[in-house]
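Worksheet: one structure, shown below.
Of the protein chains in this complex, all but one are displayed in their positions.
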Amino acid sequence: MAEWTQLEAVNQAFASEMGRDENVVVLGEDVGINGGVFRATEGLLEAFGAERVIDTPLAESVIVGMAIGMAAQGLKPIVELQFMGFIYPAVDQIINHASRLRNRTRGRITCPMVIRAPFGGGIHAPEHHSESTEALFAHMPGLRVVIPSSPARAYGLLLAAIRDPDPVVFLEPKRVYRLGKQVVEDNGEALPLDTCFVLRDGIDITLVSWGASIKETLEAAQQLAQIGVDAEVVDVATISPLDMGTILDSVARTGRCVIVHEAARSGGVGAEIAARLAGEGIASLLAPVKRVTGYDTVMPLYRYEDQYMPGVNRIIDAVQEAMEYR
Amino acid sequence: MAEWTQLEAVNQAFASEMGRDENVVVLGEDVGINGGVFRATEGLLEAFGAERVIDTPLAESVIVGMAIGMAAQGLKPIVELQFMGFIYPAVDQIINHASRLRNRTRGRITCPMVIRAPFGGGIHAPEHHSESTEALFAHMPGLRVVIPSSPARAYGLLLAAIRDPDPVVFLEPKRVYRLGKQVVEDNGEALPLDTCFVLRDGIDITLVSWGASIKETLEAAQQLAQIGVDAEVVDVATISPLDMGTILDSVARTGRCVIVHEAARSGGVGAEIAARLAGEGIASLLAPVKRVTGYDTVMPLYRYEDQYMPGVNRIIDAVQEAMEYR
Amino acid sequence: MPGSNFNFETIEFLDPNGQLKRPLPEALATRDKLVELYQLMVQTRVFDRAAINLQRTGAMGTYPSCEGQEAIGTGVGYAMNENDVLVPYYRDIATQIQRGVLLEEILRYWGGDEWGMHFQHQAQDFPISVPIATQSCHAVGVAYAMKYRQQPRAVVTTCGDGATSKGDFYESINIAGALALPVVFVVNNNRWAISVPLEKQTAAQTIAHKSLAAGIDGYRVDGNDPIAVFQVLSEALELARNEQRPSLVEALTYRLCDHTTADDASRYRPQQEFDAARELEPLIRFKAYLQKEQQWSDADDESIYADCKKQVKKAIEAYQAFPEQPPGQFFDYMFAKRTADLEQQKQEWLAGVKRHG
Partner (left out) sequence: MPGSNFNFETIEFLDPNGQLKRPLPEALATRDKLVELYQLMVQTRVFDRAAINLQRTGAMGTYPSCEGQEAIGTGVGYAMNENDVLVPYYRDIATQIQRGVLLEEILRYWGGDEWGMHFQHQAQDFPISVPIATQSCHAVGVAYAMKYRQQPRAVVTTCGDGATSKGDFYESINIAGALALPVVFVVNNNRWAISVPLEKQTAAQTIAHKSLAAGIDGYRVDGNDPIAVFQVLSEALELARNEQRPSLVEALTYRLCDHTTADDASRYRPQQEFDAARELEPLIRFKAYLQKEQQWSDADDESIYADCKKQVKKAIEAYQAFPEQPPGQFFDYMFAKRTADLEQQKQEWLAGVKRHG
């Protein structure tokens, strides 16, 4: 069995599913001979040909809109948008059409398609290359929003996303694209969507996160263990629709919750999770729900991005505050 | 003093400010001779000429992008987007530029501009004419999002939005555009942004809402009074940045909170308010924070939209649940 | 100005008096076919008037009339093969009825019911797209799938003159050219986009000139002449199906109606311009032709109108007889299977209905 980075896992999921199903096609800017700017589609052109690995003109709206038309004809298009900062021209097609065609036609025309974009900061990239605006899509009825945080989950969730009969926005945390390898079996097996993954069991507090921030969250949990705080770590993975059951169960046991995400705090997905805790989960709460997040600012240019990113220290501080709350 | 509908109040705010400041220009589809599809800009072409009341081609991205260029040159453009469902092609310009130019240039280039759009359902309009996606913009750093709910607030807040040195998304609840008149003094005085308005004092529970839902919220409060529940009603008005102080103060007194909005529940602005209650406000909470909202579905076509809309009954039910919670 | 002196010839068969200026295309050279074209236009007109009336009497919501523009859809639909795909906009009733969409489905949609876009007898055509020009993008995707599968099929997508100002229109024609896709973009140039006249919409010499930006074929056709529209579309579709040559067809017509029933065109439209356009409209012209050249009698005409009215009456009855959606159906088609959240919300909703009725 192979050891893969997340990026390799994405690439392998492609190769596996394209080999299995000739309706799967890939389209986007530079996905062909260049293999994508991060190389996620490397080798696919050679393996599957230019009809299935389509270098498009530079036009995000028609790229996504075209995928909708393809999907309506039974293809399973996978769109690569180069960076999440360039998803906005396609928002109209995603919100007004991809997510609505099934409902609009009462099931006659559907949109099985995946829109992939690398997202998040921390790689010293230029302006607009560090976006975490997953909350925009999580608020959109009719869309699934899926975020892997390990090679195995990248592989299994991407397979699930491709096979899903509805549109999936698949956001790949590029900061951890090449950080750490994992043995993944290339068995073509999908992981379940709409399900959180509990990455660490614990009894004192529940840490909830997704994407690249899982890294700092797990690090914080480890450091906390050394000072006697036993944290449960939940990777939300599918941020919409939320598997709130898993989180509520965990908080019912721990009584405390810290949510960690890179996106701006106000209106982030953390707000929805905290709101449900304030609703259904209120009886479990022994302390304020804390959010360790990006700030309500633009991501600074790279020289200052570390100031912005939610790091291990900030997580630990929040946990300690929550633990001390009486 | 005149009695105005909200629509007339918007129109008068325009007239007043355009008379005062010749840098104010209005642009959009059909804003000229047609006076806008809702007639919000009626009479402006005659009064201020075609250079200041600009009928544009049908192209939302360049309409907003052009306003950015105008604002950079010291004009104060007011964009009308015909319906909120047609704002999405302009999302790229709003998020990537209007909200960021000040920060990007460290204050050298700024974007004093207003983007107006009628929003919300309930007028039996066609598809895409009933959107309430204010949460998208509320999550965007660098934007103000302002929603009036009465003629006086429409007038005063629109003046404030035009005069604000930064971009404002100004969403007008079209369901109440012509519902009820109010005496408003045409004195050119702005109301404060970033401030909630307490519309009704009460001691038992805090009802938080904005836009057209204020109508049902106030109705619910009145009915509740008859069964002995004294509800405070807060109109958030500026949904970003949130004036959370007013809401926290109120809940500190009442201990209970129901949030009402038309937008889809998951990831709506109600989530942010509830999340802050679950954070800073937790010590005040005597009951779960309830959200009475639209569902996580597309707004149904008009024959079924009443099924979707959060009505008085649903608000009262939620309040009663909250009141009964021990 | 460089380039602006290039001209696209406007293709016409029938002049405004119903005089045939060129020989009939072979495919239309029988009386039956010609009568069929006329019938389609009349059917559309009669339906359109009835729909406006339904709206006026509160039995239906906002509706966009296509009065004066019936020849475009008639010619377009007549030129399409059954296995082609239509990606329409909201003034394509004449095309849609040829594609198997039921009149009562069209009413049902504007009557505020999603089932109006379910199209019982038409599986592949798109529903109309309300957000202007967005459908152009879908059309190129459908065309891509046809090309990928090496099928000799093509896509027709339509939009208005105003729509040609939108980025989506241009991105679509450009990608259609770049990838050589079997798609024909038909522009209903009715000279207005709500209250904005064509002159304010673009400085392009013609809408057909926009094809040059994408390197695709461009055509201009008299959009009040169903024969000309049929002929141009037939050629364009042939090239699309067999040679993957995309094209843009500008069909010249006039919006002889308000923008929709929510609009009042008298606020902005010069009466003279309207009166002049009335003279050129397709039904009068085609009837004159049939009378002159195809022994068309007043009785024939009356009988066609009577037929069409009967059809429309039946459609209205069918519309009014549609069953209501089961309560809370709006939860059911968001995903292939309701998510846990939606399941919970639906239960909550049903409980509320139970409580309050």
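The first chain written gets the first letter, and so on, giving A, B and C; residue counts start at 1 in each chain.
As a working rule, a residue touches a chain if its C-beta (ideal position, glycine included) is under 8 Å from a C-beta of that chain, and two chains touch if they have at least 3 such contacts.
From a predicted model like this one, the values you see are computed outputs, not experimental measurements.
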item	value
Chains in view touching the one left out	A, B, C
Sole residue of B:Arg104, B:His124, B:Lys181 or B:Arg200 that reaches the chain not shown, by the stated touch rule	B:Arg104
Option touching the unshown chain, where C:Asn53, C:Thr202, C:Gln311 or C:Gln344 are the choices	C:Thr202
Per the touch definition above, residue among C:Glu70, C:Asp217 or C:Asp258 touching the missing chain	C:Asp217
In chain C, positions touching the absent partner	1-4, 6, 8, 165-168, 170-171, 174-175, 177-178, 180, 200-205, 209-219
Where the unshown chain meets chain B, residue by residue	25, 51-52, 54, 56-57, 59, 61-62, 64-75, 77, 89, 92-93, 96-97, 102-110, 141-142, 165-166, 194, 241-245
For chain A, the residues touching the chain missing from this view	29-30, 32-35, 37, 55-62, 85-86, 88-89, 124-129, 265-266, 295-298, 300-305, 307-308, 313-314, 317
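Definition applied: only the chains that are shown with their structure count from here on.
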item	value
Greatest separation from chain B - chain, by CA centre	C
Rounded Å distance between chain A and chain C, as computed from the means of their C-alpha atoms	40
Rounded Å distance, chain A centre to chain B centre (Cα mean)	30
Multi-partner residues of chain B (each touching 2 or more other chains)	61, 85, 88-89, 127-128, 266, 295-298
Chain C, residues touching no fewer than two other chains	114, 131, 167-168, 330, 334, 339, 341-342
